[in-house]
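Shown here: the complex without one of its protein chains, the others still in place.
Read from first to last, the chains carry the letters A and B; within each, the first residue is number 1.
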Amino acid sequence: MKQTAATSIVAPRSASVAGRHFGDRAFKWLTLAMAISVFVLVVMIGVELAKGSHLTLKKFGWSFLGDSNWDPVNEQFGAMPFIFGTLVSSAIALVIAVPLSIATAVFLTELAPRWLRKPLTFFIELLAAVPSVILGLWGIFVMVPWLREHLFPALRNTLGFLPLFKGPIYGVSMLAGGIIVAIMILPIITSVSREILRSVPDLQREAAYALGATRWEVTRIAVLSYAKKGLFGAVILGLGRALGETMAVTMVIGNRPEIAKSLFAPGYTLASVIANEFTEATSDMYLSALFEIGLVLLGVTILVNAVAQLLLKTFGGNSANAHP
Amino acid sequence: MKRFVAPPSKSDQKPESPAPPQSAFSVNNLSVLFSEHAVLKNVSIDIRANSVTAIIGPSGCGKSTFLRALNRMHELSPTARMQGSIILFGQDIYSPKIEPVIVRRRVGMVFQKSNPFPTMSIADNVTVGLRLNGMRDRSTINGRMEESLKMSALWDEVKDRLSAPAVSLSGGQQQRLCIARALAVRPEVLLMDEPASALDPLATAKIEDLIIELKKQFTIVIVTHNMQQAARISDHTAFFYLGELIEYDKTEKIFTNPSKKQTEDYVTGRFG
Partner (left out) sequence: MTHSYHHWRNAKNAAMQILTLACALAVVTPLALIFFHLLKSGIGALNLEFFTHLPSPVGEVGGGMANAIVGSCELLLLAACLGVPVGVLGGIFLSEYGGSKLNWWIRFVADILNGVPSIIWGIFVYALIVIPAKGFSALAGGVVLGLMIIPLIMRTTEEVLRLVPNGYREAALALGIAQWRVIMQIIVPTALKGIVTGILLALARVAGETAPLLFTAFGNRFWNHHLTDPIAALPLQIFTYAISPYEDWHRQAWAGALVLLLMISMLSVSVRLLTRDRFADGK
C-alpha cells in the first residue's frame, strides 16, 4: 500500500514535468507571436499600400508629389494640392492649439486652485472622447455659418490687406479646416503636456520657492524650462494627429483641389481626398493614385510619430502610450 | 568629542534657553498639523543670531517640519495647518500683512538633495534669485555672484567655467552651488536640511568648514541625523522627539551633560 502510494506521488509528477515544459514553451511562443503582430502589421500596411499604388508609382514617379493638377477625368494625378492642404491646415491647427493647450496644462498642474483641478480636467478629457464625425457635424451646421457671417468678414475688414484674408467668403475653407483640427488636437496636447509637467520633480519647485519666487515664477523657472523637451514632444504628437485628421476636416474644408493664397478659399487634404473619392474611383489608375496618396500620408505620419515618441520617451516615461 | 558621564536626571522642567543677546527666531507654542495629525506640538524656542543651531532627533520626530515652518515652506502642502507664532528679528512672519515670498527671501534654504536648475549654467543658477527680485545691473549681479561663490568655497573651482551647465558639477560641488544660490540674495538666516547626508566624507568636511565660516555673517539652523556632525559644528543643539522639543541648550552641554533622560538616551545611542 505504502509503495503504491509513494509511486503514485512520484509518477504523475515526472509525467507532468514534460507537459509543463511544453505548455510553458507553447504559451511563450503564442504570446510572442501576438506581440510581434505589431511589426507584421506595420510592414503589411506599407506593402499593401505600395502594391495598391504601383500603377501611378510606375507612371509618374516622383513628379506625382510636385504636380498640382488633380484631374481624374483626364487621368492627371498630382498630389501637390493635398500636400499643401494638409500642411497648411495642420500649421493653422498648431498655431491655435499649441499655446492654448500648454497654457491650459500649466493652469491645471501649477496655477489653478486645487478644488478646480479635477472637474476642469474631467471636462477637457471629455472633449477627447468626441468623435471626429460629431465635431464635423457641429462644424458644418454651427461653426461654418458663424464663421461665414461673423468671424471671416471681421477678419477681412481688419486684416484684408494681407493676401491671406482676401477673396470670396464661403464659410467652408482652409481656415475652417484648420480651426476644426485645432479643436480635435487640443485634448491630446493638453493631456500629454499635463503629464510632462507633473513629472517635473517637486524638489525643483521647492528650490525656486525657497528663493522667494511667486507661483508663476516657480512655474517659469523650475517647471517650464525643465519640461521643454517633453513639451516639444507633446506638440509633435499633436502634429501627428493633425496630419491624419479626416472626418471633421472633410466636412468643413470645402474639398476643392486648388492651391490658393487666401485662407478663405476651400482646400483639400490628403486624408480628405481619400475619404471622398476612394469609393468613387472609376479607373485603376485613379485608385492607384489614391493609394499613393495614402502611402505619402502613412510615411509622413509614421515619421512624425516616431520623432514624437522618441522625444517623449527620453524625457517623461509613460506619457504618450495608450492615449485616446 | 567629550565622553558622556552619567548625571542624575533632573525632574520635568521647561527646557532651559540661554538668555539671548539677540534672537533670530523667537518661536512660541508652535504646532503644525497635517490633516488633524499633529506633527509638531507646542514648540517654543529662541534661536540665537549669528550662531549655528543644530536640530537633532530620531526619524519622524518633526525636525524637517520644524525647519520648514521657519520659512513657511510647509504651506506648500495643502493639508498643513499651523498654530502659534514665529518672530523673525522682531517681525511676525505669519502675520497676514506679510507674504510668504518675502519671508523666503529673508530665510534661505538648502535641501538634502542638491537641486540646481538643470537648464541653467552655474552663473545663472547663482544669480537667479537676484534677477527674480529685479536686480538688473550686470556689474552688481556679477559682483554678488563672485561674492556668493567665494562664500561657499566654490569660486576657485568654477571661476573658469561659469557658463558650464550646473549639472556638470560633482555632488558636493552642486550642493555648494545651492548654498551660493541661497546666499546670493543675502538672507538673514540660512536653513539647512541634512545638507551633507548625500555626500562623501571629503565633501561633507568641506561643507562643515563652510558652515562654521558662514555663521559670522548669517544665522544657521541645520537639521542633522549625524550627531557627531552636530557636535562638531553647532553652538546650540535642540533635541526633538515625537514632535516635541525635549531639550535645547549649548551643544557642549547636550552631548556631555544633558538634563533630560531622553536626550541622554538618544545621544548615547540607546535608541534612534
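FYI, a contact is a pair of C-beta atoms (placed from the backbone, for glycine too) under 8 Å apart; a residue touches a chain by one contact, two chains touch by 3 or more.
Keep in mind that this is a model prediction, so the values were computed, not measured.
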From A:T104, A:S173 or A:Q204, the answer for touching the chain not displayed is A:T104
Checked against the full complex, the residue among A:M247, A:A265 or A:A289 that touches the missing chain is A:M247
So that we can see where the missing chain sits, which residues of chain A does it touch?
20, 23-24, 26-28, 30-32, 34-39, 41-42, 44-45, 48-49, 51-52, 99-101, 103-104, 106-109, 111-112, 117-118, 120, 123-124, 126-127, 129-138, 140-142, 183, 186-187, 190, 198, 214-217, 219, 237, 240-241, 243-247, 251, 271, 274-275, 278-279, 290-291, 294, 297-298, 301-302, 304-306, 308-309, 313, 318, 320-324
Taking the full complex into account, what residues of chain B touch the chain not shown?
99, 101-102, 105, 132-134
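The rule is simple: only the chains that are shown with their structure count from here on.
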Compute the distance, rounded to whole Å, between the mean C-alpha positions of chain A and chain B.
50
If you look only at chain A, which of its residues touch chain B in the complex?
114, 201, 203-214, 217, 221-222, 225-226, 228
Show which residues of chain B lie in contact with chain A when the two form their complex.
71, 73, 76, 78, 101-106, 108-109, 111, 113, 115-120, 128-129, 132-133, 178, 181-182, 185
